[in-house]
Every structure is written in C-alpha cells, then in structure tokens.
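Of the protein chains in this complex, all but one are displayed in their positions.
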Amino acid sequence: MHEKTIAELAAALQAREVSSVELTEHYLRRIETLDDALNGYITVTAEQALEAARAADDARAQGRAGALTGVPMAHKDIFCTEGVRTSCGSRMLDNFVAPYDAGVVERFKAAGCPVLGKTNMDEFAMGSSNETSYYGPVRNPWDTERVPGGSSGGSAAVVAARLAPGATGTDTGGSIRQPAALTGITGLKPTYGRVSRWGMVAFASSLDQGGPMARTAEDCALLLNVMAGFDRRDSTSLERPEENFTAALDRPVKGLRVGLPKPFFGEGMAPGVARVLEEAIDHYKGLGVEFREVDLPNAGLAVPAYYVVAPAECSSNLARFDGVRFGYRCEDPKDLLDLYTRSRGEGFGAEVKRRIMVGTYALSAGYFDAYYLKAQKIRRLIADDFARAFQEVDVLLGPTTPDTAFRIGEKTDDPVSMYLSDIYTIAVNLAGLPGMSLPAGLADGLPVGMQLIGNYFDEARLLGMAHQYQMGTEWHRMAPGGFK
Amino acid sequence: MSLSRDEVEKIAHLARLAVRPEDLEGYARELSGILAFVEQMDAADTEGVTPMAHPVEASQRLRPDEPNEPDRRDRFQAIAPAVEAGLYLVPRVIE
C-alpha cells in the first residue's frame, strides 16, 4: 500500500479498495517499526490521525469526500498544530503546545487529511543537514550514516522511506529542495506569497515559504492544490484566483525554452551530479525541449547576501523567545537580564545562536549599510538577473545541490562549507521565485536532484515539466533499500 | 572583519544570549569566518541600486477596524512559565 503515490492512494480510497483508517494504521505501523532508524518524526499523533481517518471515512460514506480526503500526511514541526506540541526542532519550544493551527494545517484539516505526526527539522529551520535539531539528527534512508539534508530533513526522510505519502516543508534558502534532492523525492517551493505563513514559525520572513514534499510532481500538485491560497491573516499572502495545479500536468513540453544558468554548471558540481544532469537534459531534448545557456551574473553573490538577510531577519524574529509568555524559561533567574540571557542561551542551539549574532551584528549601528543594505541591493541585482533570463526562456534547469548526501558530522565544524550546500537554491528565495527539485538519477548509489526554476506564479508549468519527465523515467519510483 | 572576544560579548548582550567565557573564542572565530565569507558582497558594484526588502511588489493590505478576537487568556496562559492574577511574571523591573 505504501508503494502507492498520493494520486494512487486517493484513487484507491475513492474506489473503496482501502479505508482511511486502514491506510492510516498501516503508516502508523511503519512509523513504529522503521522510524527509530531515521528519527524523522518528533511527535507521532496516532490518536488524532485515527480520529481524523474515521471522520474521513464517514465523510466519504456520506458522499462528502474531496480529492485527498483520507490520505494521511505529515507536517514539518514548524507549522503550529492546535493542541499538539510544535517544537520547531528546538529546546526553546519543547514544551510549546500551540493554541492555534497554522493556515496550512487548517487547509489540510479541511481537506480531510489525517496527520500522522510532526516531522523533525533543523532547529528553527536553520541548517542544511538536520543536524541542528534538539531532537537529534535525521538519517537519510538511502544511507543512515548520511544526512537527509535540511532543514525539512524529517519530512524528506519520511516521504522517501514511505513513512508518509507526502509532507509539508518550508523553504527559506533551499530547505525543501535540498533535502528532496538528497533523499530522492520531489519537492516544490512556491512563489513567495502563494502559501500562507500564518502559524508557520518564522525564520526569515521575506524568504520563508511553505511547500509540498512527495514522491512525484503529480502528488506535489495535489498537495499544492490544498496548501496554496489567500490568507488575510498574512499581509504577504497574495490575493489570486484559485488555480488547479494538476490541470497542466499533461501538457507536452515540446518547444519549451529552458535555460541552463552558466554559474550552475561551473566547477563545484560533483562529476556524478553533472553526469545525471546531462542525462536528464538529453531526456528532455528527446521530448522536444529547447535548451540554451543563460547567464545569472550575480548568482555567485546569493549565498553571501543570504547569510546577511536571513540572519538579520531571524535575529529579530527570534527575539520573542524570551522565557516570558511561552516556551523555555531558565531555572531561578536572578534578575531580568539573567532571565533573558539564560533562557535564550540555554533554549537555543549553537547554529541558531550563531545566526542571531551574525544578524544582530549586520543590523547594528555602523554596520547596517555595509552588511544589511548591501545585501538588499545584491538581492535586487539577483532578482533582476532572473527577470532578464525569463525574457528569453520559460524555465531554468540545473542541479539542486553540488553533491549527493554527505556524512553526518562531515560539515558541522565548518559553518561556511555547510552554507555552500545551498549554493544553487538560495538565489531563488532571494528573488521569491518558485523552484522545485525532482529525482533524476543516482550517483554512487545516492539520489541526485534536478532543479527547475520558474517565473513568478509559474508553478503549474514547473509541475507539468517535471511530470512529463517522470512519465518517461523511473527515478521517482526508486525506494531506498530497507524501506521498500 | 575579524571580531574580538569583546565584540562578541557586546553582540551577545545586544541579542540577550548568555555565552560562557570559554565559548567566546570559538564564537569569535566562527563569526569572523562567516563575516569574511559574506564580505564577498563587496565585489559587487551596487551604486544606485534600490535595496530590495521584499520579493513581491505589492502594497500593504488594510484590515477593517473591527474587534474580532475573543478573550483566550486562560488558553494562552496555560502555556506560560509564570502567571499570577492574569499577569505574566518576570523578575522585578527597575525603571
């Protein structure tokens, strides 16, 4: 049953081949037996999931079922879930039971999807390997000595290991696409403003965007149909007509103009990744896609600019974690300053503290212009680069990551080398564009991701292009040994 | 930009983060490394470029002036570390 995609499970539910309760119980059993090896879930919500599954089955019996009614899924533990701990992978929120649902969570509830649990993640979504979680690292199901990527590493691992048919993730600098690539699944970061940020714990507000993670582009489209939509509680949510992201999946890609960004194909990309990309490009050529090289002259500055903008915003966003109204509070504070510094010093992990300090510095008097303002200007240059490229081409294609999954502990001592694992994904967030990663092959037995980048609001085109690839290839069906 | 221990201490204080004295050196090294990395930005000519604070070119939406939030104090204070008489408690504040 867990071999089925979301689309197939939805069909099976509709055909009454299986009930939501049976399906949910099946996944809960898999989680129980297999997740110890992965640590993909922080909290498993078996009871609530089964209750929701029963409600979904009732709804179906009464003819009130929607497209995904009864399909279980998982939420990254950054989305607030009413009555369920929402930890954000941090000791700071280990005791935080959210008093409300995130907008995205509400939408999945309304769609009738039982929630299996909350997935592990880098602390406050700051990390590219899932090693910064207070709940311990997540392991890559393809090789449990390796990282699954981050920060949505838990969601990626449980989808790859078939411990959930699909999951939500968030992407601030690559946090959906990079783990999707390293675990061999499909993930999409929508255009900034597509998906409500209400109730999604903020890391860097102008970059954060929730999105779907599943095994196929079609599944991502189905999940995005649920997730995307206007939310008046989020000032950055965009009011747009409802869109059906599955509608264009079958559109042929013949004649599509696809750009290959020069800086994405230079040195730094591992040979195994380069070979997989070449094969993928050949496959698309066979489908009639026209390729041309495009330049993104400022792409090389994306990572440095990002590591100013994101920490600056996070230093302010994380100021509310002060031990006063919720969350971790240190023992016996001797005065107010002690309450603040120890609650925050003990509640946050090392990487979060590093970024808060970098951001605090970048915004402080005397350094604001040289760091924060400079980064915002580079951000404009990068967005302008993309705008120029999209005058010539419809989609950009490149690698998602420079290499396959690295070993746990390999990069923890060198923050900068860790940051560079997002070198191909970060520019997309700075510009606010949609991007996705889909599995395109293996290198030394580990999954390699291909990244597609679209113009604003062009998710349907990206999903269609990915779907056309998956119609003719088998990479998205690969399952890691031991989790088949 | 290379940060000294003193500067790290100052930043940590501004960010209200307790840092053990023995960790200052490590932070100074790591933060200096990150700053050196981000200073690659200096290579770009940004003369006359308008800073981009936001990826979307849109205007702030306005909400009608209508109170619509119920009192949920009990629910919110159930997750608070210290409350009394409906107030959040903190160590004494001196003005």
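A and B label the chains in the order they appear, each numbered from 1.
Operating definition for what follows: contacts are C-beta pairs under 8 Å (C-beta built on N, C-alpha and C of every residue); 3 or more make two chains touch, one makes a residue touch a chain.
As a convention for this text, contacts and distances are computed from a predicted model.
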Checklist outcome for this item: By UniProt, of "Amino acid/amide ABC transporter membrane protein 2, HAAT family", "Alpha-D-ribose 1-methylphosphonate 5-phosphate C-P lyase", "Sulfate transport system substrate-binding protein" or "Aspartyl/glutamyl-tRNA(Asn/Gln) amidotransferase subunit B", the chain left out is "Aspartyl/glutamyl-tRNA(Asn/Gln) amidotransferase subunit B"
Next on the checklist: Tell me which of A:F96, A:Y328, A:F348 or A:F406 is the one touching the absent chain.
Outcome noted: A:F96
Next on the checklist: Please identify which residue in A:S364, A:T412 or A:T473 touches the non-displayed chain.
Outcome noted: A:S364
Checklist outcome for this item: The one residue from A:T5, A:T69, A:S206 or A:Q470 touching the chain left out of view is A:S206
Item to check | Of B:R5, B:R29 or B:R61, the one touching the omitted chain in the full complex | outcome: B:R61
Checklist outcome for this item: chain A residues touching the chain left out here are 79-80, 86, 88, 93, 96, 98-100, 102, 197-202, 204-206, 232-236, 312-313, 315-316, 319-322, 324-327, 336, 340, 360, 363-365, 368, 372
Checklist entry - Residue-wise, where is chain B in contact with the chain that is not depicted? => result 14, 16, 53-54, 56, 58-69, 71-73, 76-77, 82, 84-95
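In this text, only the chains that are shown with their structure count from here on.
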Checklist entry - With chain centres defined as C-alpha means, what is the inter-centre distance between chain A and chain B in Å? => result 23
Next on the checklist: If we count contacts the way the header does, which residues on chain A are in touch with chain B in the complex?
Outcome noted: 95-97, 99, 192-193, 206-207, 232, 235-236, 238-239, 298, 300-301, 303-305, 307-308, 315, 319, 322-327, 329, 333-342, 344-346, 348, 353-354, 356-358, 360-361, 364, 371, 373-381, 383, 415-416, 419, 430-433
Next on the checklist: Quick check on the complex: what are the chain B residues that touch chain A?
Outcome noted: 3, 8, 11-19, 27, 30-31, 33-35, 37-44, 46, 49-56, 58, 60-61, 63, 72, 75-76, 79-82, 88, 90-93
